[in-house]
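With one protein chain removed, the remaining protein chains of the complex are shown where they sit.
By letter and in written order, the chains are A and B; residue numbering begins at 1 in each of them.
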Amino acid sequence: MDLSACDVLVVGGGGAGLRAAIAVAETHPKLRIAVISKVYPMRSHTVSAEGGAAAVIKAGDTLDQHAYDTISGGDWLCDQDAVEAFVREAPEEMLRLEHWGCPWSRETDGHVAVRPFGGMTAQRTWFAADKTGFHMLHTLFQTTLKYDDAIQRYDESFVTRLLVDEGRCQGVVAIELATGKVQAITAKAVILCTGGCGKVFPFTTNANIKNGDGMALAYRAGAPLKDMEFVQYHPTGLPFTGILITEAARAEGGWLLNKDGYRYLQDYDLGKPEPTPVLRTMELGPRDRLSQCFVKEQEKGRTLEGPYGHYVHLDIRHLGEEVIDRKLPFVRELCHKYVGIDPVREMIPVRPVVHYMMGGIHTDIHGATPLPGLYAAGEAACVSINGANRLGSNSLTECLVFGARAGKAAAAFATSQEEPSPSLLAQATDEQRRLEEKFLRKLGGTERIATLRAEMHETMEESAGIYRAGAILEKAAEKLQSLQERSGNLSLDDHSYTFNTELTAALELSYMLDVAEAIVQSALKRRESRGSHQRTDYPDRDDKEFLRHSVAYRAADGPPRIEHLPATITRWPPAQRVYGR
Amino acid sequence: MPPTVALTVTRYRPERESAPTMQTYEVPFRKDWVVLDALNYIKDRLDGTLSFRWSCRMGVCGSCGMMVNGSPKLTCAAFLSDSLPGPIRVEPLNYFPVVRDLVVEITDFMRKLKKVKPWIIREDERPLAEGEYRQTPDELDRYKQFSMCINCMLCYSACPIYGLEPSFIGPAAIALAQRYNMDSRDEGGRERLEILSEHDGIWQCTFVGECTKVCPKNVDPAGAIQQLKLTGAIHWLKTLLPWGRG
Partner (left out) sequence: MSAESHYTPYHPRWYRRRVSVWWWLQNRAYAGFVLRELTSVFVALFAGVSLWQLRALAEGPEAYARFLARLGTPLFVILNTVAFLFILFHSITWFNLAPTAMVVRLRGKRLPDWVVVGMNYSAWLVLSGVVAFILLRG
C-alpha cells in the first residue's frame, strides 16, 4: 500500500480538472496540489468537443441575454443564481484562456471571432475552427506544465473509492495501472471532475472513458446525484460510430432534411425555413427539441433507413468548399474517414445520439457537495446551470468557470483543515482487500462483462431514450437491479497486476450500473415532460409540482431515495419556451 | 470480401514471460470496422486478457497508436479493409518500452513535452480588462498547423533516430515548441532555441522525414525541425557579428 498526501486532490484531468488545479496553484501557491486521472490528461474527453464555448464579448450582447437563453434553454429548471454567476464570469475565463495561448479563430482585425449557436439570441460562441475542445484542453494542459512542483500528477491511476472519515471526504484509493499497486492519497479537499456517463447508453458521442466514475464515487460516499433523468441527445451524430458532427455545421447554415429532402423542423413550431440561419429558429433550435423532432419524423415514416437504423440528412453542400475548409475542416475529415463521403458534394447521414449529461453530483454555486471536503465541477457536477437541457457551447465554458470556482473553494476549505487522520489507512487496506478478492484473485464466476454491458445498453436505450414511459421505466429499474446482482459474479480472464484493463472495465461497469439506476429512478419519479425528459404518459410541463430538482441518494439496498430541491428563481419567472418566433 | 480475418497480436505478460510473443485471433470482417473494433471484439468475446489503450475512437485523443502491419497508425482510423489480406499484424508502438501487450511506456515523451516550455512566455502579461491579444487570421495561420498535434507519438515510432538515440527530443516536442515560437503572442523563441540547440535537440535530426509521413493530423514535424535549424543557424551566424550578440 502506497500512501501519499496532498492538500487539494483533483480527480480527472480534463477541462474542469486542469482549470481547478491551475486555480489552486494561482490563488494558494503554498498548497500541495495533485491531479489524478485514469488516462493521461490530453486524452480526457474534453478533447473531442468541437463547436465552441460561449461568453458575452461582442457589442450588442448582454449578460442578461446569455442568462435568459440559458435558462429558457434549460426549460426553467436552472438555478438562476448559478446562471448569473456563470454568465458574469464566463468572458473573463475565456480571455484568460486566450492569454494562455488558446488559438481562437479570429476576425480580420485580430479580435476573437464568435459564431451563432443553437438556442442563443446573439452570436457569442467563441471557437477554434471546429476543434475547440481539443485546443482548450491542450492549452490548459500545456499551461499546467508551467506549474512545476506545485502540481503533482498521478497519470493512469484509477480511483476506486473515496476515503470518508469523521463526516468529511479525506482522499481516495486508486490503482496505479502500470504496476497494479494500490495507492491511498489523502487530501484535505477532493474535487471530482470526471466528466459524464454517456457510455451507459449504446449510441453515444462519448469516449470509452466516460463511465460516470466520479458520479458513482460520490454517490457511494453519500453525496447525492441531481437531475440524473436529463440526458442530452445531440441531434447530429454519425450512425454506427456515434461520432459527433458539431452543431457548428448547423450554425454555419446546414439544413436537416428528411427522406423527401424536406426541412422537416418547420412542422414542429421551430419557425419558418430561411436560406441562411436565423438565431433560435429551425436548425438553431435547442438540442432536445431537435432530437424529439427526429423521433416524430421517424414515427411518421419520413426518415431514411440504413444498416444501422434510421437517420436523416444534414446538408452543408450549399456552404461551399471554402467555408467548409475554413470553418468545418474536421467535419469534412470525419465524414470522409468514417462515412466515405465528401460533405462538400454529398449529404451527411445523421441521427440523435447521447451526448451530454445535464445531471450529476449535486453542488452549490461554489462547487461544494453536501459532503464536506468533496467538490465537483464540469459535466460530472450539476450546479445546475443547464437545467433540463443544455445549450450548445455552454459546457466548455462551464468547465472553466466552475473548475475555477471549485478549485478556489476547495483550496479555501483545505487551508482550514487538519492533516487527515491515520485511520484512513484502515479504509484503504480494506479497499485493497476488496479489489483482490472480488477481482484480481477471483476465480470462477458466470457473467461476462461484455454481456452485462450490452444488456445494460439495451435497457437504457429502450427506457431512457428521447421519449420515456412509466411502465418501461419500471421494467428497466428491475432489470438494472438484476444486472447489479449478476455483476457480483463476474468471470474474469485477466488476473494480472500489470495494466489490467479487464479490471478497469469491471470497475467501470459497476460505476455505470449505479449511475444507470439513478437515471432510471429519477426519470420514473418525474411525472412531467420538461426539456430533454419527455414522458409519453405525462406529456406536459408541470411547474406547480415539478419545478424542482430530483436529488437521488443511494440506498443500502433497493432503489435510491429521490428527494427534491426547488429550482432557484431570481429574475426570470417561468415562462413558455418559444423558438422560431 | 472474406467473412473473417486473422489478427496477429503482440502479447506480453511480464509476470509470466520475459519477452513478448505473438497470438493470432480470428475476428469477423466488416467493411466499416477499424482495427480497434477488431481488438475490442477480441477483448469482449475471445480473450479478456488483451490490454490496449483507446478512448475517443475518432482520431483526436491520441490514445490508440499501434503498429499495424509494420506502420504506426491510429487503430481507430485504420480500416480492416485497408490492411487486408490477413493476418493483420498489430504490435505496440516502436521504440517505446512495452509495459503489457499493446501498451507502451510514454513517460519519456511526457518529460520531453515539458522540456520545450510549451506555454506562452511573455515579458509582461496584459491585464484581462484590456481584452484579448490581437492576432490576425494570417498570424494564426503561421502556427496553426503545429498546434494540431494530438500527442499520439506515431512520429516517434517512425523516427529511426529516436529508435537509435532515445535521448532525442523528438518530432512532436519540437513541433510543439515551434507552435509557440510562431505564435505572435509569445516572446520565448530565444529561450526555446537554446533548449532545442542542445545536444539532443534539433541537430540530432537527420531529416529522414518519416515523422511527417505518418502524422495523422498533418502537423509536419519535419518541417518544424528544419525551419528551426534554419532559424538556429541564422541566429548563430548573427552572434558571430560584433553587433549580433544579445
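By our rule, a contact is a pair of C-beta atoms (placed from the backbone, for glycine too) under 8 Å apart; a residue touches a chain by one contact, two chains touch by 3 or more.
Keep in mind that what you see is a predicted model, and the values were worked out from it rather than measured.
Chemist: Which of these, B:110, B:128 or B:195, touches the one chain of the complex that we don't see?
Modeler: B:110
Chemist: Among A:48, A:144 or A:397, which one touches the chain that has been omitted from the display?
Modeler: A:144
Chemist: Which of these, B:82, B:125 or B:138, touches the one chain of the complex that we don't see?
Modeler: Of these options, the touching residue for the absent chain is B:138.
Chemist: Go through chain B and note every residue touching the omitted chain.
Modeler: Within chain B, the residues that touch the unshown chain are 12, 14-15, 18-20, 70-71, 94-95, 97-99, 105, 107, 110-111, 114, 136, 138, 141-142, 160, 163-164, 206-210, 212-213, 220, 222-223, 226-227, 229-230.
Just so it is clear, only the chains that are shown with their structure count from here on.
Chemist: So in the complex, which bits of chain A are touching chain B?
Modeler: Those residues of chain A that touch chain B are 39-40, 42-45, 47-48, 92, 95-96, 98-101, 103-112, 131, 134-135, 138, 142-143, 145-146, 155, 178, 207-209, 240-241, 243-244, 334, 337-338, 448-450, 492-494, 496-502.
Chemist: Write out the stretch or stretches of chain B touching chain A in their complex.
Modeler: 13-15, 32, 43-45, 47-49, 51-63, 77, 99-101, 103, 105-106, 110, 113-114, 118-120, 125-126, 128, 131-137, 139-140, 143-144, 147-148, 150-151, 176, 180, 183, 185-186
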